[in-house]
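Have a look at the structure below, then the notes.
A single protein chain has been omitted; all remaining protein chains appear in their positions.
Let's turn to chain A:
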Amino acid sequence: MTNMRTDYTVTQECLADTRNVRRHSLPLADFKSLHAEKILETGNTMPGVESSALTSDLELEWKVGLAVSSNDVRSLNEIMVTMNLVSTDVSGNKIRRPVEMTLSQFRDFKKSIEDIHQHMENAKLL
């Protein structure tokens, strides 16, 4: 019985502060394990591939604030989104990384997540 396997990887680098999107579709080399062991060079910065280095857990704590005033600008009036990226390390400890963003930075980040979600939906149909 021959086992046929096709795996498809969509690689996309999406910068948080621009709307430029580059798409590369690459067929992966034939591999024998369930996880990608080798990534073909794309010339973009690729996420690390060792599964042990990746956390599979991400929770969001967040708050939305309004920066009313500052020493330079008395009428600042900027909406600021602060997120706590909560991940769990190998020993089960929670690591919290706070990140602050302006409204437009937040919207770009949200768009990235929406794009990823869309690609995951599309990948299931392959």
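Here is the rule we go by: a residue touches a chain if its C-beta (ideal position, glycine included) is under 8 Å from a C-beta of that chain, and two chains touch if they have at least 3 such contacts; residues count from 1.
The rule we apply is simple: contacts and distances are computed from a predicted model.
A.B. asks: Leaving aside the chains you can see, what is the UniProt protein name of the one that's missing? Options: "COMM domain-containing protein 1", "LSM complex subunit LSm2", "Ubiquitin-like-conjugating enzyme ATG10" or "60S ribosome subunit biogenesis protein NIP7 homolog".
C.D. replies: "COMM domain-containing protein 1"
A.B. asks: In the full complex, which bits of chain A touch the chain not displayed? Write them out.
C.D. replies: 3-17, 34-36, 44-48, 51, 53-60, 62, 64, 66-67, 70, 72-82, 85, 87, 97-103, 105-107, 109-110, 112-114, 116-117, 119-120, 123-124, 126
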